[in-house]
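Below you'll find the structure I mean.
One protein chain is absent from this view; the other protein chains keep their places.
We call the chains A and B, going by the order they appear; numbering starts again at 1 in every chain.
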Amino acid sequence: MQLSLEAKRRRTKRIIKDQMSAYAFLSPYLIIFSVFFIFPFFYGLVISFFDWNLFYPDETKFIGFDNYQRIWFESGGIYYRYFWSGLKNTLIFVVFSVPFLVLIPLILAALIDNEPKGYKIFRTILFMPTVLSISSVILIWKWQFYTNGGFINSVLLKLGLNEIPFLVSQPWAWISIIAVTIWWTMGTNMVILGAGLKNIDKTLYEAAAIDGASYIQTFKYITMPSLAPQMLIVMITTVLASFGVYGQPDLLTNGGPDFSTTVLMMRIRPLAFGTNANPGIATAMAVSMGMIMIVVSIIQARIIKRRGDA
Amino acid sequence: MAIRSVQNKRKTISFIALLLISILWLMPLVWGLATSFKTPQDISSNPTSLFPELWTLEHYQGLFSRPDTPVMRWMLNSFIIAGSYTVLYLIIVSFAAYAFSILKFKYRDQLFWIILSTTMIPTVINLVPLITMTIDLGWFGSWLSLIIPGLGGVFGMFLLRQFFLGIPYELVESAKIDGLNNFGIFVKIVMPLSKSAFLVAALFAFMGNWNDYLWPLIQFSGVDASMWTLPVGLSKIAGTYNYDYGLTMAAAILAIVPVVIVYALLQDKIIEGVARTGIK
Partner (left out) sequence: MRWKGDCPSLSRDERRKNMKKLSVLLLIVAMSIALLGCRGGGSTPEPTEEGGKISLKFWNSLTGADGSVMRQLIAQFNQEHLNDIEVIETFTNEVDYYTNINLLVPMKKGPDVMIMHSYLVQSYANTGLIEPLESYIETSGVDIKSSDYMEDIFNSLYFEDELYGVPLDVHTVGIYYNKDLLEAYDLEVPTNRSELIEAAKIVQTGEKVTNAQFWGLPLASVWPSEWIFTASLYQNNGLEIDENGDPAYHTPEGVNALKALTDLIHTENLSPLNLGVDQDLFMFQTGKALFHIQGSWMLNSMIESGINFGVLPVSRMFNLSETATKDQIPVRSHTFVIPKPSVEMTDRRQEAIMTFVKYLGDHSYIWATAGQIPASNIARATAEYQALPYHAGFGDINNFRISAQSPYFHQAYSPVYSRVTAAMANKNYNADLLLGAAVEEALLLLQEARS
């Protein structure tokens, strides 16, 4: 439709006003975000290119990519060792925890979706651990896992079985860490997936039932595809969160046995401000980890999108 | 009808499964609760039993009676700080989410995804610059440091943006035709429709700020105990090598009670709220 000059001018005015409005709405957030997040972020990024001395700021000097080179390639060095062992342990955790952190909430959400009696109470109970702080969680769970007197082991003994050294030997150390993580964090995913399930048109189910489809078939061909958007969010956020794991391996198993559960964040933290601080290395490790996470997320998104389209 | 009985069977199976799992799920919490009511001797001799032999309030009393650990004051402080934070957070973040969803401007979506992706780098490296900044601003040790820097959080902004995207644009258009400006649209159209999303964002914002530990700890390092938040204060009650399990467990339970209550009350709205954000 042809607009008169008047109308055109008014429209331009409106668009400009829209832009100004947008900036007005956006600016408080952007200001705070830039000042308190972007600025420190770039500051940190810059630190990674320096030999940064926490105690003697004058002795800080620029070293370019040295820190990165050391952690990625200098195979005799201690930081190389910390980085790669930490990364390996983090990856182990991610690979083994994420499937459970997605499947278990999915199953629980599906059960709740059938709306049996008291489903709201069940939902509260299952979500409750998610509001706890890490220290409360560890406090409670450490006692469950102890050998010689832990709750689980005392039950095992009563059943006539042998005790399991949950916190001090593999693979039980990992199993304990993952179990606690599931208990603590699966609530968010359960809620997201549950909401997604709720939005699926029930008539689809009825149609499938009339056609004689079994529960499994219905789930596979109707539920899952409809759940795709939620699954995408859940999978990506869970992977990202798992990369940053810190509290559970640190407090539950102290990174043991024999440093086998010492994840990358446990190496980064003390290097950032511990007694042997090397902030340059710490930030180089953090940035490297971030890069890896971005790559993993992109790959994930591509795979899921492709599956979704198929 | 055949379908009805199948549905009923599913409900029964679900019920049984959920019941068993919930009992398992609750046990650690029940244990924690029980420990907080056990006498120290009971804790040593029967650390794993789920029922105190003798119920005692001594740990909770200890928390509230020691003069160097004003637990009630800490809870109040945490409430004020987390509460102010949540209110400000909702305002600032919802404005931004509105801009990123309903309003139109150049590079809108690219800017959004850039912001989102910067949050993938672990924030531990932000700590030192942030400390310097709060010192330079004169906020070091004050509650402002616990409230303002976190207002740029991404999770709530993401949540609300997704939700706003789900609002039918026709409503916005007809409001525009009716002559509402952007602010009017936000207040009269978007906000009323998004109550549940706001509740979700509020809950996570409150929870995150309430449970925050390391940052407040550093800020409070030179500050009188009466100004501390609850997690910081509670961490100083338990000795490092002189661990009082009953006391620490009581402290942990105390720390989570407010958040659990808030969650239990808002449960339904939260689920509904998250429902509309999950869809893209």
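Quick note on the criterion: a contact is a pair of C-beta atoms (placed from the backbone, for glycine too) under 8 Å apart; a residue touches a chain by one contact, two chains touch by 3 or more.
These numbers come from a predicted model, not from an experiment.
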| item | value |
| --- | --- |
| Residue of B:Lys9, B:Lys104 or B:Lys236 touching the missing chain in the full complex | B:Lys236 |
| Options B:Thr12, B:Ser45 or B:Gln61, residue touching the unrepresented chain | B:Ser45 |
| Option touching the unshown chain, where B:Lys11, B:Arg73, B:Arg108 or B:Lys188 are the choices | B:Lys188 |
| Residues belonging to chain A that touch the chain removed from view | 54-57, 77-79, 81, 142, 146-150, 165, 167-169, 254, 256-259, 273-278 |
| Hidden partner interface residues of chain B, rising order | 40-41, 43-45, 47, 66, 68, 80, 84, 87-88, 91, 127-128, 131-132, 135, 139-144, 147, 177-181, 187-188, 191, 214, 217-218, 220-225, 227, 235-244 |
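The working rule: only the chains that are shown with their structure count from here on.
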| item | value |
| --- | --- |
| Chain B - residues contacting chain A, complex | 3, 6-7, 10-12, 14-15, 17-19, 21-22, 25-29, 31-32, 35, 47-48, 91-93, 95-96, 98-100, 103-106, 108, 115, 117-118, 120-122, 124-130, 133, 148-152, 157, 181-183, 186, 207, 211, 213, 231, 235, 248-249, 252-253, 255-256, 259-260, 263-264, 267-268, 270-272, 274-276, 278-280 |
| In the complex with chain B, residue positions of chain A that touch it | 17-19, 21-23, 25-26, 28-30, 32-41, 43-45, 47-48, 54, 108, 111-112, 114-129, 131-133, 135-136, 139-141, 143-144, 149-151, 154, 183, 191-196, 198-199, 206, 209-210, 215, 229-230, 232-233, 240, 244, 265, 268-269, 272-273, 279, 282-283, 286-287, 289-290, 293-294, 297 |
